[in-house]
Structure formats: structure tokens, C-alpha cells
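Heads up, one of the protein chains got dropped from this complex, but the rest are sitting where they should.
Up next, chain A:
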Amino acid sequence: MDFALTDDQAQIKDAIARICARFDDAYWLKRDREGGFPTDFYDALAAEGWLGICTKEAQGGAGLGVTEASIMMREIAESGAGLSGASAVHINIFGLKPVDVFGTEEQKDRMIRPMAEGRAKACFGVTEPNTGLNTTQLKLRAEKRGDRYVVNGQKVWISTAQVADNILLLARTTPLDEVKNPTEGLSLFYTPFDRERIKVNEIEKMGRKAVDSNELFFEDFEIPEADRIGEEGKGFRYILDGMNPERILIAAEAVGLGFAALRKATAYARERIVFNRPIGRNQAIQHPLAQKYAALEAAWWVTMKAAWEYDNGMPCGASANMAKYLAGEAGFDACQQAVMTHGGFGYAREYHVERYLRESLIPRIAPVSPQLALCFIAERVLGLPKSY
């Protein structure tokens, strides 16, 4: 067993840290206050080829694994960019995995290359207001008419839809009551985001103002058949392929955010003098920080294990869910402790930790809730009966 970073991985971490250093705390504080996509940050990573880290060389990428991508995403979040930075590029890294696995050569070139090069932005539309985590019950309907599909219905929480050029969309092509198995009848599309036919309402939310999340209303939105990925009706199976790596990357981002918060908290604990001593000399301040550090470190290594399994073609569902769960909780705990360590100043925006705390709820909730991650472990690892 070797826990050391390879030369490549060390270089990746270093190069990302150097790019992120150009976007300081003041930059992210401003983005969080004013909103607006961090285009210059996105462009800086794109210009140096980083958005193609996992993309195959045939589509202009570096062909590296989820392990390397996780190291990169952790480094972005840990730099202080947090989820504002990570979510701005997240979908470019692994979002089009289903196209890579199930798309035609023509589709791969047309769809993946612009994402790897940072020339196109995309959003991923799965969640709907009335189905929640029960994905097989999705209602948004895509009806086949000749060589096109016509889409009507709603999606919710779709991130980056304000800036996206394309949408990866999961839609029902066969009504639920006509399929034998509820996992059938959903199809996957990747197609231009037509703002005439998709109304976008930004959701006002708790944090990560720089990266929008939205309600989408589809009204006779047309998709050419050439933009369907793989076979009709198999879309649910196709997106399963990308879910584990997505959980792994989110876990890495949560860990990075947690470490960023601890860095601020320990620096403050060393410097803040109360009762004639740095507050960090008190064990009641030290121990919770040490605890959170240990928890983040543990979550990180489960994340690395999951990434290693995925990159070596092994089943990684259990590790990916454990990593997502542990990292989500550890990231949140670390951010909360960082606020408490700062006392009243932790509540002030200019100390940054309250922003991290607001962002730390995202990797807890999405893309799968802690409850559902635990359900997976209970059922698939412990062999307990399915509870829902």
C-alpha cells in the first residue's frame, strides 16, 4: 500500500494551487456578495488544460483518472475557492461520462471536446420538484415526433443553467405505466440549451451565489434524435455510470472546503489573544479542531480508496457512498467549528468561514442525501432489507 502522491499527482496539486492563488479570499467574498459566474477563474483553468483532466486523449484531454481529478477538486476548494470555485468547473470534469461510455464517436467529438477545452458550459438536469430522490419516477416527458423529441415538464435545482450552452437531460420517453420495470423508459440527451423553449428561474439560496441553481420549465423544447445518447429507454442505466465518480468528486470538494475552514480557524486561534493568551492554547479550542482534522483526513482516504477502485475498474459503490457521506459530514463539522472558533467574528463575512459554512451544506445534501447514502451502505454492504 502506498499513500504517497505520485510525481504527476504532486505536480497537479502544485499547478492547481498556483492558479488558485491568483483568486484570493477577496475575490471569492465579492463573488459571494454580488453573484455572477466566476468566468475568469473558469477561463484560467481552461487555458491550462485542466478542464480536460479526465477526458480521453482522443477528445483533447489528459486521460487521467478520478484520483487525479479528486486531488484537483480538493485543491480548488481548499484554496479558499470552496464550492463557488469547485461547482463552476465540476461538470466539465466528469459530467459527460455517459457520453464517453455510451455515445457514438461523432457525439463524443462534438460534445466532449468543447467541454474539455472549456469552450462550452453545460448543466445536468435530473432532479424534479415532485419526485425527489426517487429518480425512476421522473415525469418530465420527451415525446418522439419523427426525427425529434418534444419535451414538456419541469426540473429543479439545475446548477449553471444561467450560463450553460448545453444540457445533459434525463427525460421520460415511455410513460411509467407502460414499462415493466421503473428503471426503464427514461432516456438521456445532450443538446443545446434553447432559452426560447426553456424558461429559467434562479433560486435564491443559502450559499454559493456565484454558481446559480434554477427551476427549469420546458415548453415544446425540441431535441434532434442525433442528440440522444445510446438507446431510447436506457437513460437511467447510463447515468448510474457517472454517479459514483460524481460522489467521489463531491467528497473531495467537501474535504477541501473543510480543510480551508480549519486553516482559517487555526490561524485565528493562534493569533487571537483573550485572557492574555492565544485562544488556541485552550484545549477546548484545540481539541475540536484536532477532531475535525482527523475526521477530514479519514474522509479523504476513503475518498481516495473509492477513486482508486473506480480507476482500477473495480466496483466502488460502497466506498463512493461512504466517502460522500463521511466527507459531507466532516466538511460541515469543520466549517461549523471554524465559525465557533472565531466567536462573534466567525459570523462576519470578512472572516470567510461563515461563507464556507453556508457552502458546506451543499455536498451534504447533493447529489444524494446522507440518508440515502446510508441506505445504500445498510442494504448493499450490511445486507439489511431495503427500507424504501
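Methods note: a residue touches a chain if its C-beta (ideal position, glycine included) is under 8 Å from a C-beta of that chain, and two chains touch if they have at least 3 such contacts; residues count from 1.
What we mean here is this: contacts and distances are computed from a predicted model.
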Practice problem: Between "Heme chaperone HemW", "Protein-methionine-sulfoxide reductase catalytic subunit MsrP", "Electron transfer flavoprotein subunit beta" or "tRNA N6-adenosine threonylcarbamoyltransferase", choose the name on the UniProt record of the chain that's been left out. | Solution: "Electron transfer flavoprotein subunit beta"
Practice problem: Taking the full complex into account, find the residue in A:24, A:48 or A:241 that is in contact with the omitted chain. | Solution: A:48
Quiz item: Which of A:12, A:167 or A:198 sits in contact with the chain that's absent?
Solution: A:12
Quiz item: Taking the full complex into account, what residues of chain A touch the chain not shown?
Solution: 7-8, 10-12, 14-15, 18-19, 47-50, 52-53, 62-63
